[in-house]
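Omission of a single protein chain aside, the complex is shown with its protein chains in their original locations.
Let's turn to chain A:
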Amino acid sequence: MKAPTPILSIRDLSKRFGGVQALSGVTVDIRQNEIASFIGPNGAGKTTIFNMICRIYDPTSGTISFNGKDLLRHRPHHLAGLGIGRTFQNLALFRHGTVVENLLVGMHAHLKSGVLDGALFLGRTAREEAQAREEVERIIEFLEIEEIRNQPVAMLPYGLQKRVELGRALATRPKLLLLDEMVSGMNQEETEDIARFVLDLRDELNMTVIMIEHDMNVVLDISDTVHVLNFGVPIASGTPAEVAGNPTVIEAYLGAAHA
């Protein structure tokens, strides 16, 4: 039987920033409906992979395709429409807005109204806004942030801001969701919530999720596949059990810990 085409296919991807070789020859397939994790010490090039998928950086060489289409031919603002959503390692919320407003921005690619529609706010636009508001409300319910829906995001504690950022990514209706260090800085309870949300998104909404994580409990418990990077070089890929038992990985991690 032929394996189904991967949702995301990264081939021989490399990136050089001036004198820094951030990434060398990464080849990874992400299957439909899996939870995949990228792990590796700080500076290993994990975020750089996300930024190239999201077209913020151009690769020095290599290809990325999404559902068989060449992603490198797209610009960053096409991704939401294609079905790729992401959160950022450092908070990147629209800080003057409320929770609801941040999530509504996430729906941008799926709404239609232009300048004149907006200014007149007649039937079609009013309906579209009401529907968007309803969808946002479902995300708020899913993430259990009803109490803070009208608060300015800048006032919220860190863990909640991260959760709002996840909500904003969900509002883009992603098929592929990229989460960059979602749980770092969160306490145990918040971390468990996020792990539960990620599993629900995969199981109930059929999303494919790629996480960049340092929290080994989360990585080993919920990932289907783990990819390990060290100084921009891929050193192992496999199931959590395979990767956890891989001597090169143990060496890299212990090496990093001893350094």
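Methods note: a residue touches a chain if its C-beta (ideal position, glycine included) is under 8 Å from a C-beta of that chain, and two chains touch if they have at least 3 such contacts; residues count from 1.
The working rule: contacts and distances are computed from a predicted model.
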Per UniProt, the name of the complex member that is left out, chosen from "FAD/FMN-containing dehydrogenase", "Ferredoxin", "Protein-arginine kinase" or "Branched-chain amino acid ABC transporter permease": "Branched-chain amino acid ABC transporter permease"
Touch criterion as defined above, residue of A:Pro76, A:Pro157, A:Gly185 or A:Gly245 at the omitted chain: A:Pro76
Residues belonging to chain A that touch the chain removed from view: 54, 56, 75-81, 85-86, 88, 92-97, 101, 104-106, 108-109, 111-115, 117-121, 125-131, 133-134, 137, 168, 171-172
